[in-house]
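Taking it in order: structure first as structure tokens, then the write-up.
All protein chains but one are shown at their positions in the complex.
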Amino acid sequence: MNKAPIEMMKEVNTKQEQARYTRAFSGFWLNLWKGNPPGTFLLLVSLLTGLAMLVPLSYVFIRGIQGGVDRWLNLLDTRIPILLYNTLSLTIVVTFFAIVIGLSLAWLVIRTDLPGRKTWQWLLALPLLIPPYVGAITYIIIFGPRGWVRDWLGAPLFNIYDFWGVVFVLTMFTYPYVYLITSAALKRYNLNYEEAARAAGLSYRHVFIKAVFPLLRPAIGAGAILVALYVLSDFGLVAMMRYTTFTAAIYYQMGNYDQVAAAILSVVLILITLLFIWAEAKTREKQRFYQSKGTPRQAPLIELGWWKGPLLAYASIIFGLAVFVPLSVLAYWASVGLTEGVIDQRFWGFAWNSFYMAGMASLICMFLALPVVYMKSRNPSIVSTVVDKLAYAGYALPGVIVALGIIFLFNQYIPFLYGTAALVITAYVIRFLPQNMQAADAALSQVSPRLDEAARISGFRPWQVIVKVILPLVTPGLLAGGALVFVSAMKELPATLLLRPPGMDTLAVRIWVDASEGFYQTAAPAALLLILLSIIPLRWMLSKY
Amino acid sequence: MKKSLGKVLATAFLGTALLVSGCSSSQPATTTGSDALEETKELVIYSARNERFVQPLLDSFAEETGIEVKLLSAGESSVNRIMEEKNNVQADVFFSNDTGAMEYLRLEGLLQGNTSQALNIIDPMYRAEDGSWVGLSARTRVLMYNKDLISEEEIPKTLWELTDPKWAGEFMITRGGNSSMVAHIAALRAEWGDEKTKEWIEKVRGNAGAVVNGHGDVRRSVGAGEFKFGLVNNYYFHQQLSEDKDNNVGAIYPDQGADGMGAFVNAAGVALIKGAPNEANARKFIDWILEAEQQKFFAYESMEVPLNPAVEANPIAMRIDEYKVMDMPLQELGPVWVDVKKLIEEAGLDLDL
């Protein structure tokens, strides 16, 4: 009988305690978000996106680390040293040449009176349209052991499959990253520094070394890291040219379904990738320059004089090697294919598969990009930063590792979707969501947070604000990003090869399979179609830099 | 204008959701009931064979039956893929170039027995005891050479001669994990024992001028004169002969001497997968492919030799009774299939490049 009041008191106590906890938690929650927590829906979509990005990769990582000491020691003893040497030497050498070519061309077309410089400015960016594995195919067709050169001269002039052959082809199709970013930096570059240096009596060569180059270093670094990350993640080109890097080795291990070895090699590759990103960030830290603001003046062009001829030849040769030659080879084989009638129902079936899976991926990316980017911009906190960083992870990681994670995950936990296009689409989303996020980010940065507040104050809830104000304003950016994702996904090779369900070959897969078999007449039309599609987002890409 | 863009986008999202659900629901149900075979409309085939030799067959099967055939040309990874998917079976039929691989899968319990009368047309030597797999065409290991670079007299006559330092840098082999290579080494091991086989691998690996991914690379390179000769299956030689250029090649069947062990003959065939989602269609397909017309196509296009003596062979191919063959039954390759890979790796020949 006496219990009742005590229990009541207890109840009161627990209620008070609950209230206290609730208040403590809400205090913590508000602090976490700096007093500005996001809406539930926004938070949920963002968190799920982050999770979807995180899970496959961490799964690969864990599987790799759990691979067992024996397997690790074995691989460290045998394959890893060679792969390390192959991968690092290729990455460093290609990055170096990409910088040399990209920077010199950027300087030529922006700062000198090179004849037709305006036209050269976009011509020299065109290699971006050509998937590097397609470029490799065209060079194998010409210089390969059974290529055209051998047919004409009786012997191939050199071995295209050796290290320098791989370096050459990779450089031709990656230098535009450096070229575009340094071009943009040169355009923004404040001339006063250069003039001050010249006024100080330095010759132009010295001016370049002392005043221009150091100020361009952040841009060069940004371009170089893109090149390096590409080389680390490339599968199609190196495999086509029989050069084995980590990415290729992981692919072969997966073909063998030696998932443990693949996971172990993946861990090493992830570490290398992080090392490169870290190194680039480190140099940027040391090289923090602030260019004074002010409207950039029209740069007086440097007169090339006697050098005009040789430098024009240089630009023409690069363009010829990186664009004209590959396109001509493709055009030739495509015409052979057309007369043989390879553009049949099967071809369009593959095109539809590409279109379907790339289209789905781009729709999903458009849907996911905005919440993540919006939350980062409008509700800054550790949570939104982590989600944002996670979502960008796919950018740096090779398709093979993404594929490995997806196979693990679907086969174990989502078996009913295993063997469907969902695997491929998921891989595309993880790989290419960052491209859509960049576009969405750029679009959103043009929308003042005051607009959100104006909409809130006009009586709309946070999610209504997104629908009524943000979405209409960022839709062009989202669509541009979606187009970029679409094209990237159409061209994607390694993850598609590993994950495609039976009967779902894409154009990229067919290019790969047919070219490996030497059926260039069927590979070339598909390659040309991919290149034509890539023109769609090129305009946007060029304006981005 | 901009307002309508938003609407378009929203509609697109909705469409996506519908498409996704539609896509996943149209996937085959993974039922395993074999007593009452479900009527399904499709057939999933994993193939380690070159697609060009498979696709036309599948097209005509699809045309005749109305069944949608989905092909995954997964190469040699097919075996591992089938094993990986044993709890979530995707494939119905496996096209293999290697009886060792098929018998291995059978021993692992991944194949389904088949008592169809149609199988009887093939010699029991070349099919599984439970009928789960059946061979269709023979493929013999030969040394193919470039006649511009070396004469028939000079070429090694036995496989063991490849260990001679005088051939250093002169010939090509495939990587150790190539299924024909694995099966071949398994057979050598049965003949020579572990030690001698290992020694052979080590020395051949050291002598080989190039170790490449597949036999296509070997035949093209030898044809182009990059190397004097290479170890391939006989039909690669036949294929190279039919090329427009680089076709001045010859081949010898090794170990044909009086006390020679004979050339190694493997078989390509089809296997029925246990728990196949479309088992009825798979059985129908295997019966169909054992019809003479299909058997002829199966071997003819790839220039292999049919195992069914009643089926006409490609005239440029040597008949299986025209040379001496190793007397090892093919089923015996199964148990040592994985083990041999280990041996190959230990002997220093990489399974993969």
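First chain written, first letter: the chains are A and B, and each begins at residue 1.
Everything below uses one rule, namely that a residue touches a chain if its C-beta (ideal position, glycine included) is under 8 Å from a C-beta of that chain, and two chains touch if they have at least 3 such contacts.
To be clear about the criterion, contacts and distances are computed from a predicted model.
As stated in its UniProt record, the chain not included in the shown complex is "ABC-type quaternary amine transporter", which appears among "Cytochrome c-type biogenesis protein CcmE", "Na(+)/H(+) antiporter subunit C", "NADH-quinone oxidoreductase subunit C" or "ABC-type quaternary amine transporter". The chain we do not see here touches A in the full complex.
Contact with the chain that does not appear here is found for just one residue of A:23, A:282 or A:389, A:23. The chain that is not drawn here is touched, among residues A:469, A:489 or A:526, by A:469.
Although one chain is not shown, part of chain A still touches it, namely residues 23, 30-31, 34-36, 448, 450-451, 453-461, 469, 472-473.
Following the convention adopted for this analysis, only the chains that are shown with their structure count from here on.
Note: centroid distance chain A to chain B, computed from Cα atoms, is 37 Å.
Those residues of chain B that touch chain A in the complex are listed here as 2-3, 5-6, 9, 12-13, 15-16, 19-20, 23-24, 27, 30, 44-46, 50-52, 68-73, 75-77, 80-81, 83-85, 87-88, 90-91, 177, 212-213, 216, 220-221, 223-224, 226, 245-246, 351-353. The residues of chain A lying in touch with chain B in their complex are 145-146, 150-151, 242, 244, 249, 252-259, 360, 363-364, 366-367, 411, 415-422, 467, 471-473, 475-476, 478-479, 500-504, 513, 516-518.
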